[in-house]
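The full complex has more chains than appear here; those shown keep their coordinates.
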Amino acid sequence: MRKVIVHPQRCVGCMQCMHACATAHSKSKELFAAALESPLPKARIHVGVGLFNEGFPNRCRHCEPAPCQLACLPGAISRDVETDTVLIDPDLCINCASCAMACPFGVIRYHQHCYAPPGKVVAVKCDNCFERQMQGLIPACVEVCKAHALTFEDPSRALKRRTDEVARSVSPGVLQTDLAAGFSVLNAHKRQQIEIALRRSQS
Amino acid sequence: NDLFANRTMTRDGQLLLEKAQRDRIETVWDRFENQLPQCGYCEMGLSCRICVMGPCRIDPFGEGPQKGVCGADADIIVARNLGRMIAAGAASHSDHGRDLVDVLQEVAEGKATGYQIRDVEKLKRVAAEYGIVADGKDPAEIAGELAYAMQEDYGTRRKSLTLLQRAPAKRRAIWDKLNITPRGIDRETSEMMHRTHMGVDNNWQTLLLHGLRNALSDGWGGSMIATEVSDILFGTPQPAATMVNVGVLKADHVNIIVHGHNPVVSEMVLHACQSEDLLQLARENGAAGINLAGVCCTGNELLMRNGIPMAGNHLTTELVLTTGAVDMMIVDYQCIMPSLGSVAACYHTKMISTSDKARFPGMQHREFHPENAAEKAREVVKEAIENFADRGEVYIPVEPVKAIGGFSVETIVDALGGTPQPLIDALKAGTIRGAVGIVGCNNPRIRQDFGHVTLTQKLIENDILVVDTGCAAVATSKAGLKLAEAAQMAGPGLREICGALGIPPVLHMGSCVDNVRILVLASALANALGTDICDLPIAGAAPEWYSEKAVAIGAYFVASGVYTVLGPMPPITGSMNVVKLLTEGLKDEVGATFHVEPDPEKAALAMRRHIEGKRAKLGLPS
């Protein structure tokens, strides 16, 4: 089964996944129109900022077993086996925030949205673009991520790729190569800027 | 507070950041943190919005798109984006210069009442460079002819800008050979915008070369005209004592801050602040007087010519308002954060915008023109006085620091006894190892002033004379480096010379357009030595730059032969070809390169190495 895999080392922090996610979970599914809807659609993937100002796309892991599901008293949270997706039923949700407290990754938000009963604030999180997948589309965040920090593939393939990458990096006589020279230069630069500040506060 | 200490090294800044937090004021640092992480495509110069087949972006990891819809690759996209930054920077300085030439013309026509020719000698000197015969003409007539001739530099007929003749012959030969001798000032900007249109220049090398040409049209064109005409109209700067940091505000005075870049407005405000009847009015309103202070470059312009105090630099512009002590801030243009109006709204401060080309949210617009500026200035100063009564609590947390400003090339040469020879002798002898120009702004990526001050300290410790401008100059002033006593912090050679001449080891040369004073000084040295600028033991740095103007300045420094070290990274890392050309390849073309180094200590090392290398090549003692 194909799943969304996160490759954090490739996140360039463009936040286009957030944009695409909000649009994919809007009524109109169109960027321009979505920005005019009420309630405003919101992203279900969030790009955080790391210690060195690098991006990290934080996304529901659809854990198994899912702590949020276990914490949900009214049974609003269930698992779709076909897509291996933890889903929240907006009709059953009582907005108690138990799931958010249980979630180790902080991916659950509370707001209105266009599939929930009008005016009702409910728990909202990534649904693996369930609707798009039914239409044969891949999740919106993956589609928009041109840096391939998010991919939609069989986890075993991604793991194999990663394993090979690591293996190649320790091959005898091989110099460590950058993922992308310019990106490394930029990141090293940013890191240095932050370290200069740290160096001062330690001294 | 560690957070605040990380944001700024200045004591006034730290205390006012606390005040801002108490007053729930959002500052530029808050907005910066809100924007993190920033878009990596944009940061690397890899996104293009030049046409609506796009927007396009290139995947730096090589798997996603490697070309825009039109077919442009990373090199082209990065070079086009950088080219447009230079165009905007050059256009900004040059449009500023244009406004001064317009005033000069109106003064000649007798229309700009309130303005006058303050430095007739300089007028004649510059007019002579433009081939204008001054004999038997009165200053107004010369001024009219000079304005007309300078306007021709803005036009499209010249094959080469007039003031280029100040550059060493070897330098001009390089520009001619590379075909980057700038022609019309506006023309080079227009051509850059044209070249970067879809389907025009798709060669990253020629794009970057035109970037240098465009930048030269600023450095030896628009900016140089701006400085020269400012000197003619408002007087050539002379060293004078002044004060800096937020402590220059006075609790018992009407405090007026000028902010922006163009002295055309601030000089008139100064006159109004000094007029007896308005001072009287201030006293009638319970104030001890009127206290005019500056921030940013319009402040530097006043500091240089009139010893007006400076309340702060770029990142202080919001904080100064949180003192509650500013009765009015008057802005013209450039580097004025659009957030200022909403900061001022939390206090009694009146915000006044003055330029026909720059308005801001939450400001009252009073348009200044050469014909009405004197009168408008009186009008707004009167309002500021009336606003004094509406002050709430005032918090001026520090005492000001003393500083000396006002080092034009003319006065530096004067201080040296009328010729640059003593400086050359000191360089030759090795008493002074070299000279460095430090310029540019603040940037929330870098602890405020830390880059400027650390770099300056490391250089003077090693007997390198520092000249600075703009927000860099304010930073070192705040740090106390612009005092004759600061010579104590210099190495033995520099200390000795500063002592002998009675000057600080760090010379304030003015505003951002005044970077051309550095070019003129470097040219004078090169000419005296019969060599080219790139052979001198000098360097440039912009440790905390943020603006497109700074990109243009950096580019004209490098194109003029000055090795230049940048603190923040420009958006070019998407193309290692562009990075290599700018940091290595340009050496073969113009004899100088950029270097990017966020750590000011390492930057100082790199500059020292560069300077010692140049000394060795000149055969000077090591």
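Each chain carries a letter (A and B) given by its place in the written order, and its residues are counted from 1.
By definition in this document, contacts are C-beta pairs under 8 Å (C-beta built on N, C-alpha and C of every residue); 3 or more make two chains touch, one makes a residue touch a chain.
All values derive from a computational prediction rather than experimental measurement.
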Exercise. Full complex composition, in terms of the labels displayed?
Worked result: A x1, B x2
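As a working rule, only the chains that are shown with their structure count from here on.
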Exercise. What is the distance, in whole Å, between the centres of chain A and chain B, each centre taken as the mean of its C-alpha atoms?
Worked result: 43
Problem set entry | Complex contacts: residues of chain A adjacent to chain B | 10-15, 47-50, 53-55, 146-148, 179-183, 185-186, 189-190, 192-193, 196-197, 200-201
Exercise. Can you list the chain B residues touching chain A in their complex?
Worked result: 2, 5-6, 36-44, 57, 59-65, 445-447, 450, 569, 573-576, 579, 596, 598-599
